[in-house]
Each structure stands twice: as structure tokens, then as C-alpha cells.
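Take a look at the structure below.
A protein chain is absent from this complex, but the other protein chains hold their places.
For subunit A:
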Amino acid sequence: MSRGSNAGFDRHITIFSPEGRLYQVEYAFKAISQSGLTSIGVRGSDSVVVVTQKKVPDKLLDSSTVTNMFHLTPRIGCVMTGHNADSRSQVHRARVEAGEWKYKFGYDITADVLCRRLADISQVYTQNAEMRPLGCCMILVAMDPQHGPVLYKCDPAGYYCGFRATAVGAKQTEANSYLEKKLKKKPELSHDRAVQMAISCLASVLSMDFKASELEIGVVTKDKPKFRTLSEAEIEVHLVAIAERE
């Protein structure tokens, strides 16, 4: 294969390498794992759940100000994995896009459209030399007015897709295998079962037992379609239920 005349810049900016790869985009994926956190999303029959680790590395940090779960609209929520600053930038952009859509078209944006919009924006970064891709991955959850519970993921490459369950982050390969196995038989997941499956997945791949303060859980359900995060007391209830089942 010829060397090509890229002068070695294919690793520095987003242009193709001779093999047809975009190194910067691949490095962006590696940046997601750098944060060391893993996030899981599971779609039940009438709810969607996202779970992520809450690691507060510094004892001086005020843990109530540390979060990876964000409201994008009252009904659409997300969990961000990867670079903190890039995550906040993408969340802000998503909020503005959602607001603009409602202003322009007169109705609330749906999760799939918002995800596509963010993926399209991420794709532009893979074509521009002056901007790097964002080192973060967003999992969106919502109760779609027509399709019910939906779970979407968009990544730095500009790829997006809907999922029954998915994982992002340092341990995503192991977590995805775990979820594939558990969802192979296409079980009907109630809200509680969905939450507990997500927590168990995380506990299994990280080989640790969680305390309620080490987890962040965000849910949307048919009864309460607005995105909300569970309090420590509610998380404790689920942890106890998992322990009792074992």
C-alpha cells in the first residue's frame, strides 16, 4: 500500500489516513474511557433507566455538585460519559437545539430527532480541521408520545442509534456482553426490574457492591414521564431488593 502524501498529519487533524481511518475520531473514543466511568441504559416495557457511577475522587469536593445526569428538556434526560467539559458543552448545545425547535415548530422535540441533530453536529467536527471531535458520549432517554420508552446514544463519530440497552465507558465491552445475555430472551421488563438490571450490570462488570451514594440513576416512566433522578433513599430501596433476590 502506498505511503500517501498526507505528510503525517492524519493523526493530528481529522483527515483520512491512507487506510481510510480517521485517527482523531478513534482517539476521541479512547478519551471517553479515560474518565474511568461506565454508564448503562436499559429500556423497559414502560420506562427507561440510565445508571452511572458517582466517583468523587477528592475528599474536599462537594459531592452534591458533581453529576453526569442532565435535563435537556423537561421530558428528555441524558447521561454523559467522558470528558467533563466536552460533556457540558454538548449538553448546553442540546438544550439550545431543543429550545429552538420548540420555538420554530411549535411542539416539543422528540428524543430521536434531538439525538440525530447532535450526531449531525458531531459529524461536522469530524470533517473540520479547525475543530476536534468531542470526547464524550451521550445516552438520551425519554417517553416518546408515540413510541413510548426510547433510549438513544450518540457518539463522537456522529453515529447514533436507538437501543434496547447499551453501555458506554471504560467497561463498555463487558457491560454490553452482560446486557446482551440478559436481554437475549427479550424479557418484559417492569420499571423496578429495569433499574435493578442496570445496577446489577454495573456491579457485575466492576466487581463491586455499591452504596447508594456511589450511584446516579435517572428515570422516565409512563406514570411520571418527566425525567428525574432518584434520591439516595430510592436507590437504597433498589439495592436492598437486589440483595434480597440473591
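In the analysis below, a contact is a pair of C-beta atoms (placed from the backbone, for glycine too) under 8 Å apart; a residue touches a chain by one contact, two chains touch by 3 or more; residues count from 1.
As a convention for this text, contacts and distances are computed from a predicted model.
Peer 1: The complex has one chain missing from view, so what does its UniProt entry call it, picking from "Eukaryotic translation initiation factor 3 subunit B", "Proteasome subunit beta", "Serine/threonine-protein phosphatase with EF-hands" or "Dynein light chain roadblock"?
Peer 2: "Proteasome subunit beta"
Peer 1: Using the touch definition up top, pick the residue from A:14, A:33, A:53 or A:73 that touches the left-out chain.
Peer 2: A:73
Peer 1: Please identify which residue in A:92, A:147, A:181 or A:222 touches the non-displayed chain.
Peer 2: Spelled out, the listed residue whose C-beta touches the missing chain is A:92.
Peer 1: By the contact definition given up top, give the residues of subunit A that touch the hidden chain.
Peer 2: Contacting residues on subunit A, toward the hidden partner: 71-73, 92, 95-96, 98-100, 102-103.
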